[in-house]
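Mind having a look at this structure? Questions to follow.
All protein chains but one are shown in place.
Think of it as A, B and C in the order they're written, each chain with its own count starting at 1.
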Amino acid sequence: MLCFLSDYTEGAHPKVLAHLMERNLVSLPGYGEDADTEAAKEKIRRECGRDDLQICFLTGGTQTNRIAISSMLRSYEGVVCAETGHIAVHESGAIESSGHKVIALPGHDGKLRAEDLAALMEGYLADDTREHMVRPGMVYITYPTELGTLYTRAELTALAETCKKYGLPLYLDGARLGYGLMSPLSELTLRDIVELTDLFYIGGTKVGALCGEALIYTKHNMPSHFMAIIKQQGALLAKTRVVSQQFDALFTDGLYREIGSHAIGLAMRMKEMFRAKGYELYIDSPTNQQFFILTWEQIERLRKYAAFEIWARLDERRAAVRFVTSWATTEQQLDELESVL
Amino acid sequence: MLCFLSDYTEGAHPKVLAHLMERNLVSLPGYGEDADTEAAKEKIRRECGRDDLQICFLTGGTQTNRIAISSMLRSYEGVVCAETGHIAVHESGAIESSGHKVIALPGHDGKLRAEDLAALMEGYLADDTREHMVRPGMVYITYPTELGTLYTRAELTALAETCKKYGLPLYLDGARLGYGLMSPLSELTLRDIVELTDLFYIGGTKVGALCGEALIYTKHNMPSHFMAIIKQQGALLAKTRVVSQQFDALFTDGLYREIGSHAIGLAMRMKEMFRAKGYELYIDSPTNQQFFILTWEQIERLRKYAAFEIWARLDERRAAVRFVTSWATTEQQLDELESVL
Amino acid sequence: MLCFLSDYTEGAHPKVLAHLMERNLVSLPGYGEDADTEAAKEKIRRECGRDDLQICFLTGGTQTNRIAISSMLRSYEGVVCAETGHIAVHESGAIESSGHKVIALPGHDGKLRAEDLAALMEGYLADDTREHMVRPGMVYITYPTELGTLYTRAELTALAETCKKYGLPLYLDGARLGYGLMSPLSELTLRDIVELTDLFYIGGTKVGALCGEALIYTKHNMPSHFMAIIKQQGALLAKTRVVSQQFDALFTDGLYREIGSHAIGLAMRMKEMFRAKGYELYIDSPTNQQFFILTWEQIERLRKYAAFEIWARLDERRAAVRFVTSWATTEQQLDELESVL
Partner (left out) sequence: MLCFLSDYTEGAHPKVLAHLMERNLVSLPGYGEDADTEAAKEKIRRECGRDDLQICFLTGGTQTNRIAISSMLRSYEGVVCAETGHIAVHESGAIESSGHKVIALPGHDGKLRAEDLAALMEGYLADDTREHMVRPGMVYITYPTELGTLYTRAELTALAETCKKYGLPLYLDGARLGYGLMSPLSELTLRDIVELTDLFYIGGTKVGALCGEALIYTKHNMPSHFMAIIKQQGALLAKTRVVSQQFDALFTDGLYREIGSHAIGLAMRMKEMFRAKGYELYIDSPTNQQFFILTWEQIERLRKYAAFEIWARLDERRAAVRFVTSWATTEQQLDELESVL
């Protein structure tokens, strides 16, 4: 059975596992105060082109979002995002459970627009009752978005400038960052993201690691006593090494980029395969999540050979489906898929 | 350099890593709804002698404590523990950050006494102002304790009965459970713990896993929508398999018990070594944490050969130190330690 | 200067103050355990036609909403309301600060529709990822709404039935309940509200009291240890008598109803006055909040004589304004207003 359900359906990239294995018996102090963790940070800093980044290794995306957001907001502030944003839809209220409102604005193919943000802020500032309202306190975006789309350089720059104008930190959720950056249509590099955001995370879980995300504060703005902050939320690993060693492997010899390229190449091939067979695109995604429109009969038939997600029920006859590639996807799997399309 | 700093200074037991490796490329659905996770639960249930246990795999101890405790308490309730309890001292206020008071009672070698608990409850119930007080809502203990000690069967039974009498769920933090159960002085088995507690966790991080704890509700008392509860706290792993596959290995062919026995054997040998050389015990611990009294000169000298923790400053001349063994400790390391004592 | 800014711009109805004065020197125990508080509850129960209502006196609307809602929801649940709902817009994130998402649905003249609620619930229940979503856990409505409108009997009954179908408690915010119930267009009585809701509050602050709201659980569903719950949120008054004595006065000889009738009578006269002078209605409100469309020039001129709120900027030329009557408004004030319209 082929599996295109998601990019977290297998374990870790073999090189990641090999590195864990290699370092397994080395004795290191706990809680991230070890040499391996420092080494991994150094490699990430080098790739980002900045030696002053403050980095923290965490375990998963929702955990990272909850910590990143609550670490930047004051009690009466909320976080702005597109209505399709992961924090607005699929985190079981993690942000609210930390005390903060998620202020959802219309999404445009999953993206938040600078002009919508500016309008929100102007409305807030002009409102005489604003002290009775939640103050927009930061902005959350994803790259690529939940729909696989990418901000253009102009779009992200406009957002970043709007954020700066209104004093809002810009936070980028990079759960699938590797698959975004390596898209041939990406107008942005890792270094651009470092410059344009106030904090962001490099996703590991979906890009080759067993688990783990690297949360990065780009403007010397990591709150003090950050270790206590993450400990308090249950996110401090005794063996932080487990995550940092994986990031060491991912940022050695360009593995993170290689994984991205591999999955994007296969995703583009997949898109062409579907198109060639006459299927319609639901979204024209330039990244590793591909969305097609299938009839229920087609879905029924394909499911005998491959696992994939039904994304949205369109009507009586058709649904949108999602096929995802990853580091673990192979050309041979695509060959097999092609043969049953 | 020898390392006796803690039981989380290396990666994972080789068999655990091997199992991760073996299952690495198998495609499985995410969020704990996979066959490997179910298999691990089954192995734990078998070891516990109960096929109806509700089990959830989490990443670390503080996370598990925060979730276990907040899942059982109503907003105005607190959790009772010994003043040395991990949640009272070393979790950066994780319990309070979830809204609940930690009610610390005197500890006796790290243990909470049934009579102290009963006195607290009688005082609370007799107090006319009790609606203005935090209601004791559950009890937290550790096995072994933070001081390496073990509840006797009589002690734990008395506590459990007192809890039942006052309607308090009893929660046991088993971060080092394997090292407790396999002590020759342990009067309790895993099955006893299942019977006597309402919920407990089997620690993986300190007993051979890269990371991970198995939280177990023993009385069909896992709150409904528990997946949403842990998601909300940032504790739901996309690849829950990473933890559950490790527990599968730990509960295959008695590995968890084997790890415990191994470390306890070495700890007992270490205790004898220190005694034989004339050192005094700080606590006579029957588990893998050993506490000795050393002069500052002895500490200074030993530190050239071995890493260990200074537990408590006793006076101008002496301190209590902690040496910890684990699955990763070897007889050869003890030989070396002996040679420099 | 005339004041139509709101219904909380004066102190208390003279009879309320007189009753406070009369009881001032009577010694009573604190924290709501006094005879006067019991007497006030009895009067409310009688007016509601039910001798088994559980009642609690609180100080203000946001406080009451925060307590009522958080007392009914589990951690992973949110509260559903119309997008114009007070909790969604004007409570500075009080609900989120208690850990819960406000799930806003489209409002229809400020009202939530049963079909929109049903659609939300069907979508939630059909969604395979629902454990990653906030579970709708209760419903919040206002009567009258923030736009002065009233649910018809059919509308409220449909909502209540939909709530029951999906197991959602229905909570009614009655900040201006007196002004709603006494509208000639109200199809609902206080007794209907008791029957159709699971909890609601009778607003005092805006209906003749110095401060205070009566939160009522209608189905024996007040959480246990409720005193501790409100104490913990800082809402337990040492002198609860201050609020309950006011409610005693409001529910003596029909004063609460009389206040409602008085303000509604004046509001209807005001509406006719504006209409007669050719002004357009922004909303045709049957209660004490009246909304008109004025040009900016008209606003400028009127503001010399009367204080009122600019509700919404409509365009370059016009705005919607709000004029509010209350127990404190007089016929003479309306005469004066009429003379300057």
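In this section, a residue touches a chain if its C-beta (ideal position, glycine included) is under 8 Å from a C-beta of that chain, and two chains touch if they have at least 3 such contacts.
These numbers were taken from a predicted model, which means no experiment stands behind them.
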Legend entry - Displayed chains contacted by the hidden chain, counting the whole assembly: A, B, C
Legend entry - Per the touch definition above, residue among C:S75, C:T205, C:T218 or C:T325 touching the missing chain: C:T205
Inset, instruction - Out of A:I229, A:V243 or A:L302, point to the residue that touches the absent chain in the complete complex. - result: A:I229
Inset, instruction - Provide the residue numbers of subunit B that touch the chain removed from this figure. - result: 75-76, 78, 89-93, 96-97, 99-102, 129, 131-134
Inset, instruction - Spell out, residue by residue, where the missing chain touches subunit C. - result: 1, 3, 5-6, 8-12, 14, 17, 20-21, 23-30, 59-67, 91-94, 97, 205-206, 210-211, 228-229, 231-239, 241-242, 307, 328
Inset, instruction - Name every residue on subunit A in touch with the hidden partner chain. - result: 31, 70, 74-76, 131-133, 135, 223, 225, 227-229, 231-232
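By our rule, only the chains that are shown with their structure count from here on.
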Inset, instruction - Using mean Cα positions as chain centres, tell me which chain lies farthest from subunit B. - result: C
Legend entry - Gap in Å, rounded to a whole number, between the CA centres of subunit B and subunit A: 33
Legend entry - Separation of mean Cα positions, subunit C and subunit A [Å, integer]: 42
Legend entry - Where subunit C touches two or more other chains at once, by residue number: 75-76, 131-133
